[in-house]
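Have a look at the structure below, then the notes.
The complex is shown incomplete by one protein chain, all other protein chains being positioned as in the whole.
And now, chain A:
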Amino acid sequence: MLNKNYSKEHEEYLKKLKRRKMAIITVQILILILFFVQWEIMANLKIVDPFLVSQPSRMVKFLIKLYNEGTLFRHIGVTCYETIIGFVLGTIIGTIIAILLWASDFISKVLDPYLVVLNALPKIALGPIIIFWVGNGQPAIIAIALMISLIVTIISVSSGFKEVDKDKIKLLQTFGASKLQILRYVVLPSSIPTMISALKINVGLSWVGVIVGEFLVAQEGLGFLIVFGGQVAQLDMVMLSIIILSVAAYLMYEIVAIFERKYLRWRG
């Protein structure tokens, strides 16, 4: 449709939309800049205590120090790695379990209350047990992240499966489809939007799991920097890690969103 000749009115309309979008982005960036500038000034003027709230210039110094020590990317990398493994595993294993539940209505009904209980339970409470079982290291962190996203995935993907249009299943049955074919041809493809939204939720949950896990056991990673910074009263370290964490979380969410747009092309 790009090469179509639009009327003047339509061109005006498009321009207006574009201007509005630019305005929104500009204001968003301005807010960010203002926030950091006022933070810096307030700290410089000792209106707020830089020891307690840190200050952008100190954070930059700390960033450079980490970079020079060569540990900056190591910490970011470790945390991102754990998070990605956590939410990818959570989504895949959760979906597989949801498929098994779909295959047997009986098992699904039997397990229903247990899933509800597990879902209500704050999974973080299982942290110490997981460390005890899995060991005091990275696998435990990933396991905690996985625990947090797993049950939600099972529940949301299962309910997505149940919402699949019964008549579409009936249509396949008119061709004599087997249960496996029904899964492959209609249940899975029409649940892709649900699975992607589970993936999106899991990205967020996985960050929570990983950071908590790192609080408990880690020797490296952003979560470790946050706890360690707190223990040695280095608020620069804490604040910087939180900011890096926010940026990383945002980027990861965007990547999943791009993935979503790509896969939902046919929705038009």
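Some points to look at:
Simple rule for what comes next: a contact is a pair of C-beta atoms (placed from the backbone, for glycine too) under 8 Å apart; a residue touches a chain by one contact, two chains touch by 3 or more; residues count from 1.
To be clear about the criterion, contacts and distances are computed from a predicted model.
Per its UniProt record, the hidden chain corresponds to "NitT/TauT family transport system ATP-binding protein" from the list "histidine kinase", "NitT/TauT family transport system ATP-binding protein", "Fe-S cluster assembly ATPase SufC" or "tRNA modification GTPase MnmE". Only one of the listed residues, A:Ser7, A:Gln28, A:Asn68 or A:Thr174, touches the absent chain: A:Thr174. Take chain A: the residues that touch the chain left off the picture are 165, 167-168, 170-177, 181, 185-186, 189-190, 192, 266-268.
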